[in-house]
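In this view, the complex is presented without one of its protein chains, the others remaining in place.
Note that the chains are named A, B and C in the order they appear, and that numbering of residues resets to 1 at the start of each chain.
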Amino acid sequence: MLSAIIIGGSGYTGAELLRLLASHPDVEICAVTSRQYAGTKVTTVYPSLSGYYDSLTYCDPDEISPESIPNVKAGVVFSALPHGVSQASVLPFIEAGVKVIDLSADFRLNNVEVYEKWYCGHTASEYLSKAVYGLPELYRESIKGATLVANPGCFPTGAILALAPIMNCLYDVSKPVVIDSKSGVTGAGRKAAVETSFVELNEGFKAYKVGSHRHTPEISQELSALAGSEVSVTFTPHLLPVSRGILTTAYVWLKEPVTASTIHTLYKDTYTSEPFVRLLEYGLFPDIADVRGSNYCDIGIYYDENDHKLIIVSVIDNLVKGASGAAVQNMNLLFGLDETTALTTPPISI
Amino acid sequence: MLSAIIIGGSGYTGAELLRLLASHPDVEICAVTSRQYAGTKVTTVYPSLSGYYDSLTYCDPDEISPESIPNVKAGVVFSALPHGVSQASVLPFIEAGVKVIDLSADFRLNNVEVYEKWYCGHTASEYLSKAVYGLPELYRESIKGATLVANPGCFPTGAILALAPIMNCLYDVSKPVVIDSKSGVTGAGRKAAVETSFVELNEGFKAYKVGSHRHTPEISQELSALAGSEVSVTFTPHLLPVSRGILTTAYVWLKEPVTASTIHTLYKDTYTSEPFVRLLEYGLFPDIADVRGSNYCDIGIYYDENDHKLIIVSVIDNLVKGASGAAVQNMNLLFGLDETTALTTPPISI
Amino acid sequence: MLSAIIIGGSGYTGAELLRLLASHPDVEICAVTSRQYAGTKVTTVYPSLSGYYDSLTYCDPDEISPESIPNVKAGVVFSALPHGVSQASVLPFIEAGVKVIDLSADFRLNNVEVYEKWYCGHTASEYLSKAVYGLPELYRESIKGATLVANPGCFPTGAILALAPIMNCLYDVSKPVVIDSKSGVTGAGRKAAVETSFVELNEGFKAYKVGSHRHTPEISQELSALAGSEVSVTFTPHLLPVSRGILTTAYVWLKEPVTASTIHTLYKDTYTSEPFVRLLEYGLFPDIADVRGSNYCDIGIYYDENDHKLIIVSVIDNLVKGASGAAVQNMNLLFGLDETTALTTPPISI
Partner (left out) sequence: MLSAIIIGGSGYTGAELLRLLASHPDVEICAVTSRQYAGTKVTTVYPSLSGYYDSLTYCDPDEISPESIPNVKAGVVFSALPHGVSQASVLPFIEAGVKVIDLSADFRLNNVEVYEKWYCGHTASEYLSKAVYGLPELYRESIKGATLVANPGCFPTGAILALAPIMNCLYDVSKPVVIDSKSGVTGAGRKAAVETSFVELNEGFKAYKVGSHRHTPEISQELSALAGSEVSVTFTPHLLPVSRGILTTAYVWLKEPVTASTIHTLYKDTYTSEPFVRLLEYGLFPDIADVRGSNYCDIGIYYDENDHKLIIVSVIDNLVKGASGAAVQNMNLLFGLDETTALTTPPISI
């Protein structure tokens, strides 16, 4: 039985880890921290989990350290803390040789200058080069041998899976890559704010952080790595009045004439053996509802042969494939478990 | 032109006053206060009002007094402050002889002991007996001559209009009065709180303050006055995942056998000349969507002849007939204007 | 491996059976019928099930009979057809000795006159007395030995579980039982109708079938059986603008003074060993979101010692505990499986 520690476990990604791990036969929760809710039962904050974690109480993060956990090296640490805070909190565990899956942005960017430009100062930048970007569809083998996994951002997951198949071959580097994304509100986290109140968002829809969202360099980094050259992306996030889900509409131009069938076959070949990517028939497009609560990324494509334009639409559940589900998938890989364990129940589409 | 001062104008009822008064040909906003947003333009907080109040800026409530407003006695003060706070803020205006419409609960209850039991201490209780309960369907003539109008609570408005026609005649005092109400989220006001965040409420529904909601004594007071004897009500509010609207389902038993037709005629007679009560045909029931944005109260009834049981369903827009629309209606009455001025555009039902 | 046939499998309860059974280790779907979608792949109608039932195609109901299914007696038939249609469709299977779980209302009422008054003619009424009402919390042992299980209605499930603990002891038969229920839209089924279109229901809320909903006699039957005498219920359903969930607020008066603590203990004792009923701490009330996607019924109570009034609030997911989850629970009981199999993943509360 694998012991899991969740640091920062009172937010939505923490709660989602608890929801998913409740069905994992090989994992038990050893501790879950929350500064705000220290001393409060998990089921008081999340009554939906009653019957699953009745004896689990949030503990103060200061009480948790590698030394305080028996046999900590055989366990796993998930950090669901915000960026900036996470790096310092996981450092002791990394240094103690514990496997860490960090759901924040702190170890996703290879380049500390880029990180510090978009986020804040980094106090553990020596681990940037050791962290593996936790997108199994790109880095499965590296993840298996990693000790620090940087769990991808929610928008980057949807965007990279949409574009990966064509970046290293057909993509025309002289044309723009436009990524227009729409996210449910859980992406904003669980905090008291007028901006995320029901009344402010219900029946509304807007773009936000136009030209300045922090996931931009993460998307660029990974697309550039795939393309073999610098890719400048135009990324615009929008806020959907739904709880879960990200839909990404990506526009890209190809450098040579191909056929729709060729492109669809390329996508099919890329993802045919991936357990969590479902390619739709050509001409069909996915709905965020069809992946709700699940670890799937569903993808549909359209190719315009007249101007070599490819439109790709991908959907994920931002809390699952975009966060906690990917973290469980990475944990399964890290510990040699079946990659799909605890991630096999169908989506709740209605 | 009537000058209006809105105290506490950054919340939803304040914004709704501004929305409605923008169409009022006889009113101009002289000042709108907000401690939190003092110095901020109204249209910055509410961009929807751009073009209507471009030169209006929230001012600090401490800067506003009867002395600071020229010709204040010819104007009107709306208080959209919370209960407890409102009483002290409107007192100087009341004492200066300015007509005040208080949207808080501070002057709704006749009995200071009841107020202090359910709310908090009262420092202006000498005005309780002078305030007129601002439900025109019950107290129109008194309102016309009032100087202090206690604007009714949102739940009480829906419940009292549902039950008023039968309280003084057919109602069986030995049986219970069950009032099961369901409100949209704007009823909770505009404040940063996890409890009212989009994610916590979306696709959810719950009862709250069961057996203890502060609108209970207000409903009892008015139904008792109508019945001529003490009426004990069972009132349960629920929170709907919509922005606007209150639907009240009231269950009452009658003391003598009547017919459905008799009851329907009684309701029709009661409300036929009311500009804002729309009685549906017998057997039809209202939807909160059909009064959205308007000052209407729509009512449908069902009578079970077997056990003399009457079920009444009423709907209002809690921000309009349940708050700011009623306040404008009261203002119109106070100043001898057409009662429906600025309240005549149809609901936005879709 | 148990073979399951789903008759009428293209609606929401059919799709929910498929979703739940995808996680059942002991069940395989042998056939799923749909007159409308005969010949269409299940995953075409429900893309969310891609990867689970890729080779399953809806077949014409006329092609399915006890004779056409090898070893049919060892299997189970679920009928998710509408009332009236279901009775004739399941009859051949019943007569062939196949265990049948009927999700329609056709076998829920003991009395054929009552059925025919509220529904339509009954052509298999000889089986009414043989059918077991499939609420395990009341009839677990009978279900284990049944061949025909009448799966309870969604509203009755929430109402009966709310009231069962006090019906045979504390309930004051001289006072009313008021059941005010609010249901999500999936309860209306999957059909093309303006009345259930997004625009008509979004941001709306209304009562419907006031005084005439068909679940009324079913609730009365079961509460009367518990009370040992005829119980007349006042039942009003409402339509919530959410997809899933039923919240029931029940009002009942008790015949002798008790304490809140006594009542809470009675509820706790009644349900302590039930795997799918979660009683909340006294003073807390459930939210439909906290049972979403799960087979739980969460219950909260409030007792007013002044007038011996008990208010009970229960929530279920109408598609799970109110339909397909209960059906799976019943199937587990019928075949000696662990009652909770395929029903153990936590709710998706956010």
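Simple rule for what comes next: a residue touches a chain if its C-beta (ideal position, glycine included) is under 8 Å from a C-beta of that chain, and two chains touch if they have at least 3 such contacts.
Worth saying up front: this structure is predicted, and the values here are computed from it rather than measured.
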Touching the hidden chain, out of C:81, C:242 or C:263, is C:242
From B:9, B:286 or B:322, the answer for touching the chain not displayed is B:286
Looking at A:175, A:214 or A:255, which residue reaches the missing chain? A:175
Considering the complete complex, identify which of B:22, B:173 or B:225 is in touch with the unshown chain. B:22
Counting contacts across the full complex, list the positions on chain A that touch the omitted chain. 175-176, 178, 180, 182, 199-200, 203-208, 210-211, 232, 234, 236, 238, 240-245, 247, 249, 251, 253, 285-289, 292, 300, 302, 304, 307, 309, 311, 313, 315, 350
Across the whole complex, list the residues on chain B that are touched by the chain not included here. 12, 15-16, 19, 22-23, 46-52, 186, 203, 243-244, 278, 280, 284, 286-287, 289-294, 296, 298, 319, 344-350
Absent-chain interface as seen on chain C, which is shown: 12, 185-186, 190-194, 196-203, 241-243
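As a working rule, only the chains that are shown with their structure count from here on.
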Closest chain to the protein's overall Cα mean, using per-chain Cα means, please. C
Which chain has its C-alpha centre farthest away from the C-alpha centre of chain A? B
Intercentroid distance (Cα basis), chain B paired with chain A, Å: 46
Indicate the whole-number Å distance between the mean C-alpha point of chain A and the mean C-alpha point of chain C. 37
How many angstrom lie between the centres of chain B and chain C, each centre taken as the mean Cα position? 39
Each of the following residues of chain C touches two or more other chains, namely 203, 243-244, 286-287, 289, 292, 350
